[in-house]
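Structure in structure tokens, see below.
Shown here: the complex without one of its protein chains, the others still in place.
Take a look at chain A:
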Amino acid sequence: MLTRRIIPCLDVRDGQVVKGVRFRDHVVMGGIVELALRYRDAGADELVFYDITASPEGRRVDRDWVERVARVLDIPFCVAGGIRSVGDAREVLYAGADKVSVNSPALERPDLIDELSVAFGVQCVVVGIDSLRDEDGCWRVRQYSGDPDRTRALPRDTLDWVREAQQRGAGEIVLNCMGSDGVRDGYDIEQLARVREICSVPLVASGGAGAVRHFVEVFREAGVDAALAASVFHAGDIAIPDLKRQLAEQGVPVRESGRRG
């Protein structure tokens, strides 16, 4: 049986891992390779590296660190941020990333999703979606969320965009629920469960993890395939081996963590 995945997300800026709350106030946490290996050893199933400055400033993801990670890491990883073309994606994938994740550039030009899936196969193409509930009760997509000064609301309905992204060739959807992101009050179960109903590709929950029970809830109640989190892992509030043990006890299938002897 396919297990549910735990995915630490590492925000990368200028070749280092940084952290922030609600996308603001970033402080340096350490070297990329060192942190990647630490999470691998703890039993992370996959890693996401998100270049938080790349997309808003129109910069490309620096290929050097992708290759350095790929040389030492023996679990899958995805690179997000600054991928605007098949050429950008090719560079990152050939450097050793397993998947690329596109967000704002796919909103600017949805054909990007089709082009990436034709060039590399749907399994390489992750579409990240930043979503927030508006006052009328609808979830709508946000663009350029990596930069609070540029973030803007789009008229695009989140559910419509999830459907369209799949039709265009997304092999996985990461739904970042901005209303719960960074506040550690739990994943947005209602929104994730609604998206789950219309999502036939793997769905990754993002935004809001603060305690082990939040992971249990999001897997059991929203039926997501994977849960992504950053600050709870980086701050050491939740240890992945302990999280996985508790998930297993609660009947959520997970890969037994840690290295096999």
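The working rule: contacts are C-beta pairs under 8 Å (C-beta built on N, C-alpha and C of every residue); 3 or more make two chains touch, one makes a residue touch a chain; residues count from 1.
By our rule, contacts and distances are computed from a predicted model.
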Undisplayed chain, where the name is taken from the UniProt record, one of "ABC transporter permease", "Imidazole glycerol phosphate synthase subunit HisH", "Binding-protein-dependent transport systems inner membrane component" or "Bifunctional protein PyrR": "Imidazole glycerol phosphate synthase subunit HisH"
Listed residues A:G30, A:P76 or A:G179, member touching the removed chain: A:P76
Absent-chain contact - pick from A:G15, A:G87, A:G121 or A:P148: A:G121
Touch list for chain A against the chain that is not drawn: 1-5, 40, 45-46, 67, 70-72, 74-76, 90, 93-96, 98, 120-124, 171-172, 200-202, 225-226, 255-256, 259-260
